[in-house]
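First the structure, which I've put down as structure tokens, then a few questions once you've had a look.
Of the protein chains in this complex, one is absent; all others appear in place.
Entry: chain A
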Amino acid sequence: MGRIGYFFLYICLGIVAVFQIFPIIWLFLFSLKDNREIFSGSPFALPTELRWDNYFKVWESGIGTYFWNSIWITGVAIILTILLASMATFAITRMQWKLNKLVLGLFMVGLMIPIHSAIIPLFSMFLDVNLIDNPWSIVITYTAYNLPITMMILLGFYYTLPREIEEAAIIDGCSVHRMFFRIILPMTMPVMSTTVIINMIYNWNEFVFVNTFISSDKFKTLTVGIQNFIGQYMTDWGAIGATLIISVLPIIIAFIFFSNKVVEGISASAVKG
């Protein structure tokens, strides 16, 4: 292909890149402006003055609480999900029992179901056991719904572990628990880190469970929190922009540092469906 041909291809790819990135840059720009500037000036103009106080203002008036809730709920659910998924995957792939394929199938069916079909009974179950408006309902729901995808990513790795490791450990008199926690689990570190990234993105961005099960402001996570918050600040674009940037920042930072892991995780999660 000639140089002109390649030039044309680069232009095409460049346009796509601008389309993908520009709305986010525009958002960042107006998060640093005030309404007068946003409404009168060009939307693409740089802010005349960097109004970081938009950020301080929204952080102080509630976003901070939502942020910490998102952090701890995301974190605890990740730990629980990966621990339970690793244990189940270990037993299914490494231990010898008849129903292992059937049980694995049950987990994989979990990949297909639309969560909205389960949400009404979940709501009434949590109501019955007093877990409505309790952040633990969110933690266990995230754990359950992320188990299938996490196990799917772990599976391939567990299948390829050499038998000799287990044989050696057991002949040395090592218990199964010790073997799992001290030998197997550390060996799965690379694939576990992929599942951490995927779980982090899912949990951080989840909306409908929190919107349904949580009503108090003090327990809300960012997705639902910003939704209410933006209602209050309807007309203050700078505040809305700052709120949105704060809500997406942790994921963007994780992406900058671990972009290869994110790419790997998203590709691995694609096989579901």
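The rule we apply is simple: contacts are C-beta pairs under 8 Å (C-beta built on N, C-alpha and C of every residue); 3 or more make two chains touch, one makes a residue touch a chain; residues count from 1.
Heads up, the rule we're going with is that contacts and distances are computed from a predicted model.
The chain that is not shown carries the UniProt protein name "Carbohydrate ABC transporter membrane protein 1, CUT1 family", picked from "Putative ABC transport system permease protein", "Heme exporter protein C", "Carbohydrate ABC transporter membrane protein 1, CUT1 family" or "Stage V sporulation protein AD".
Within the full complex, the residue among A:Y55, A:F219 or A:W237 touching the omitted chain is A:W237. The chain omitted from view is touched by exactly one of A:P23, A:G156 or A:P190, namely A:P23.
Across the entire complex, the residue among A:Y10, A:W52, A:W72 or A:Y159 in touch with the chain not shown is A:Y10. Contact between chain A and the unshown chain involves residues 1, 9-10, 12-13, 16-17, 19-21, 23-24, 26-27, 30, 38-39, 42-43, 84-85, 87-88, 90-92, 94-97, 103, 106-107, 110, 112-125, 140-141, 143-145, 147-148, 151, 166-167, 170-171, 176-177, 180, 201, 204-208, 212, 222-224, 226-227, 230, 237, 240-241, 244, 247-248, 251-252, 255, 259, 262-263, 266-267, 270-273.
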